[in-house]
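Now for subunit A:
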Amino acid sequence: MIQHLIVLPVIVPLVAGILLLYQRQGLIRYKRTVSVIATILMLLVAIGLVNMAIQGEIVYYALGDWQPPFGIVLVLDRLSALMLLLTALLAIGAVIYACAGDDEKGSNFHGLFQWQLLGINGAFLTGDLFNLFVFFEVLLLASYALLLHGGGKARIQASVHYVVLNLAGSSLFLIAVGILYGATGTLNMADMAQRLANLPAEREGLVTAGALMLLVVFGLKAAVVPLYFWLPRAYAAAPAPVAALFAIMTKVGIYAILRVYTLMFSDSAGTLAALEQSWIWWLALATLAVAGVGVIAARDLRLLVAYLVLISVGTLLAGVGIRSPEAISALLYYLVHTTLVTGGLFLLADMIGQQRGKAGTRIVKGRPMVQGGGLALLFFIGSIAVIGMPPLSGAIGKALVLNAAEGTQRLWLWPLLLLASLASLIALSRAGSTMFWRSQRGSLSGSVLPRRQWLGVIWLLSAAPLLVALAGPISAYTQATAEQLTNPQRLIDTLLPDAEEAL
Partner candidate 1 sequence: MLAFALYITLALVVMALLMNLYRLVIGPSMPDRVLAMDTMYVNSIALIVLLGLWLNSKTYFESALLIAMLGFISTVAVCKYVLRGDIIE
Partner candidate 2 sequence: MTLLWIALLPLLGVLVPALTAQRGRTLCSLATGIVPAIALLLTLMQLPALLAGEALRVSVTWLPELGLELAFRLDGLSLLFNLLILGIGLLILLYAHFYLAKDEPYGRFYAFLILFMASMVGISMSDNLILLWLFWELTSLSSFLLIGFWSYRGDARKGARMALTITGAGGLALLAGLLLLGDMAGSYRMDDVLASGERIVADGRYPIMLALVLLGAFTKSAQFPFHFWLPHAMAAPTPVSAYLHSATMVKAGIFLMARLHPAIADSELWSVVVPLVGSITLLYGAWFALFKTDLKAILAFSTISHLGLITVLLGIGSPMAVLAALFHIVNHATFKAALFMSAGIIDHETGTRELKLLGGLRKTMPVTALLSTLAAAAMAGVPLFNGFLSKEMFFTETLATPVLGGLSWLIPALAAVGGILSVAYSVRLVHAVFYKPAKEASPKKPHEPPHLMRLPVEILVVLCVVVGLFPAFFATNLLDLATQAVLGEPLDFHLAIWHGVNLPLVMSIIAFAVGIAMYWRHADLRRYLQPFASVDARRVFERFMITLSYRAEQAIAALDGNSLQRFMGWLLLAALCMGVLGLVQMDILSGSKGNQPTDGILVFGAGMLIFGGIATAATHRYRLISLLMLSIVGLFVALTFARFSAPDLALTQLSVEVVTMILLMLALFFLPQRTPRESSPLRNVRDMLLAGALGLVVASLNYAVMTRETLSISSFFMANSVPGGGGHNVVNVILVDFRGFDTLGEITVLALAGLAIFKLLNRLRLFMPHSDGEGRVWSPDRYPAILTSISMTLLPLALLVSVFIFLRGHNQPGGGFIAGLITAVALILLYMARGVEWAQARLDFPFQPVAVVGVAIATLTGLGSWLFGHPFLTSAFGYFSLPLVGKFELATALLFDLGVYLAVVGATLMILANLGKVTTAHRPVIDPKESDTPAQPPAKESR
Partner candidate 3 sequence: MQLVIEAIISLLLIAGGVFVFIGSLGMAHLRDFYMRLHGPTKATTLGIGCMLIASMVYFWSVEGKPDIQEMLITLFLFITAPVSAHLLAKTGLHLQLPHIDTTEGKPVELRDEEVGDKPVPHPDRGHG
Partner candidate 4 sequence: MITPRSWLPTPVLSILLLIVWLLLVRSYAFGQFVLGGTLAIVIPLLTYRFWDARPRIKKPFKLLRYGLRVLGDIVTANFEVAYLISNPWRTLKPHFIEYPLILEERFTITLLASTISLTPGTVSANLRMDGKSLLIHALNVDDEEALIEQIRERYERPLKEIYEC
């Protein structure tokens, strides 16, 4: 069984989805149980995988027993293990929250949720470029369905933009994959990397075009300026547990960038090495700037959190743009932090909205909340974390990223990142003081929130202090991950042991 552990992050949600989707109606207790158990199982699997990856070995799983580069492989290295674990952690919070009642607001919530996880996990594991496309589509279509869960005009309208842009993005993905296949003759990323090292010069232009178009696709998923436009409204409109899960969606784009470009366009790629770097760097800065402005402009708490996600995208991509092991390590730490915390904030925003009655999540004076104290405390914790103020994880993540910038990079990154933090500080203090302080007069509104919702939020937000307490071991892991990523030859050698002889 242990040798099949790698494929379990795909199998578990797939099978759970099958069990959940077989019947459309009723059986909500059964469905909740299956969904939660599957998610917990996924967490256990992910922990097992991290345990495997922590040894430093790269392990792959050849589906159908067809060896790379011919068959599709799942690749387990530190990065994919980390992403799987992160996804499972996030998913548990979201699914517990959903079990409080959001899952009953439309059909098939849990099944779609599991299949969304299937897509995400698959994207994190696959070592094949076209298979990545397939999993992107799985996670996108599941996300379309989940985004609509519960209906409503805002969701539909946001979905139209989200879906149409992503469909265009999918076409672009196919073109890019096609070009890369045409130029290199393979789809396995490790094999592609190897072939790029000995690429005839007349094909460099093709590979450049393909790789850069791929960057546009990943940039769209990651929501980088100027491709981010779908994000704020979609995230603000999504049902809370879905929005929370979406916190990992932009990270899939970032993961893909990290995976593809560190593997294929490493130093051994000659003139093509790091061809994405400058683009990512400048776009990341632009994203930071826009997101900072957006945070100030947001008049709704959920929109605000959506823009906070955008800030994290900018920060992460800046790390990718720096491309040093330090930067990658820093961004991975930040990634873990931001995913869990923004996920928790989406849930929290929903709870706040529920208790504020008509005012909802709009940042205006409203009626006081029945459970205002607890919500305020969580909001304070989440805000501090997401702004990047001590003593919570954001501060450390931000400091790591700032510290990783070198030389003139600092000149650009530091002011932008710090100003974006300041913008979040201003916006969140405004939001918090309006919703919790200004809204103290009048009769209490809302009913007591279900315990599962509290549990979900606390699960996610407790990451903020835990990440600080465990900063040492976590950053040791991310450092080793970064080191592994910046030496892709090991992965190539693992997947294609005969390659040396062949050359």
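Methods note: contacts are C-beta pairs under 8 Å (C-beta built on N, C-alpha and C of every residue); 3 or more make two chains touch, one makes a residue touch a chain; residues count from 1.
Criterion applied: all candidates are chains of the complex that A comes from, given by their letters.
In this text, all values refer to a predicted model and were calculated from it rather than measured experimentally.
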item: Chain touching subunit A (counting every copy) in this complex, out of 1, 2, 3 or 4; value: 2
item: Residue numbers on subunit A that touch candidate 2, as the complex places them; value: 3-4, 7, 11, 14-15, 17-18, 21-26, 61-66, 69-72, 106-108, 111-112, 115, 118-119, 122, 130-131, 134-135, 137-138, 141-142, 144-145, 148-149, 151, 160-161, 164-165, 168-169, 172, 175, 178-179, 181-187, 191, 195, 201-213, 215-216, 219-220, 226-227, 229-230, 232-233, 290, 293-294, 296-297, 299, 326, 329-330, 384, 389-391, 395-396, 398-400, 402-403, 410, 414, 418-419, 421-422, 425-426, 429-430, 433, 436-438, 440-441, 471-472, 475-476, 478-479
